[in-house]
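Below is a structure I'd like to ask you about.
Apart from one protein chain that is not included, each protein chain of the complex appears where it belongs.
For subunit A:
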């Protein structure tokens, strides 16, 4: 199987307290810790397991700036064979459709049987996989938590409400978005990263991909983020303060009043 896995470099929600910048129109990005989108690690791990069983190779691709290269290297340290960075000033400000347009162009340079994305990334959209599939006219299944490879067709489980699993048969080539929990992604140590540090990663711009720069980036985006804001904290929880003993005392009173003790 030839597998393409789409990965994205995102701010790590577990490692950051998000603040707005002074103008209030963007996050304060200076001290943000970035990592690979959580869902994408599961997608790469699944690709590795499939190739271990059936042979083939794995390419990881990302649309991003120079710094996005680090996530490709991380996934190559995990076990992906090749990396491709799609990067061009003209790609900046792309909406989901723009990203999918670029990924489609990359897909068409190869001969992939299977294309994997994460179920969603930092923007909580869950859009790129489904768009890419529709553009390619490939079948698609989202939130996949089981893959049973076969000849020409594969069986996939989709996680639906309540943790139930919807089993489907899907023709190859296809696009699948991968849900967390499908496997346990392997750990990547510093040594693994070092081993791939010297590997050449091709960078492709609009010209290389044959994509009209006006159809992607800010120019092509139909959906645009205007600003970030943090909702008024006034309508939130009653915050208990003081030292820990005081907090516990107040909490216990409240729990008693609510019948919880």
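Observations, loosely collected:
FYI, a residue touches a chain if its C-beta (ideal position, glycine included) is under 8 Å from a C-beta of that chain, and two chains touch if they have at least 3 such contacts; residues count from 1.
Quick note on the criterion: contacts and distances are computed from a predicted model.
Name of the non-displayed chain as stated in its UniProt record, restricted to "Acyl-CoA dehydrogenase YngJ", "Multicomponent Na+:H+ antiporter subunit C", "Co-chaperone protein HscB homolog" or "Electron transfer flavoprotein subunit alpha/FixB family protein": "Electron transfer flavoprotein subunit alpha/FixB family protein". When the full complex is taken into account, the listed residue touching the unshown chain is A:131, out of A:131, A:147 or A:196. Checked against the full complex, the one of A:59, A:87 or A:142 touching the unshown chain is A:142. For the chain missing from the display, the contacting residue among A:55, A:198 or A:231 is A:231, taking the whole complex into account. Contacts to the hidden chain, counted on subunit A, fall at residues 11, 13-14, 17-20, 27, 95-97, 100, 119-120, 122-131, 133-135, 138-143, 155, 157-171, 174, 177, 180-181, 184, 222-231, 233, 235-241, 244, 247-249, 251-252, 254-255, 258-261.
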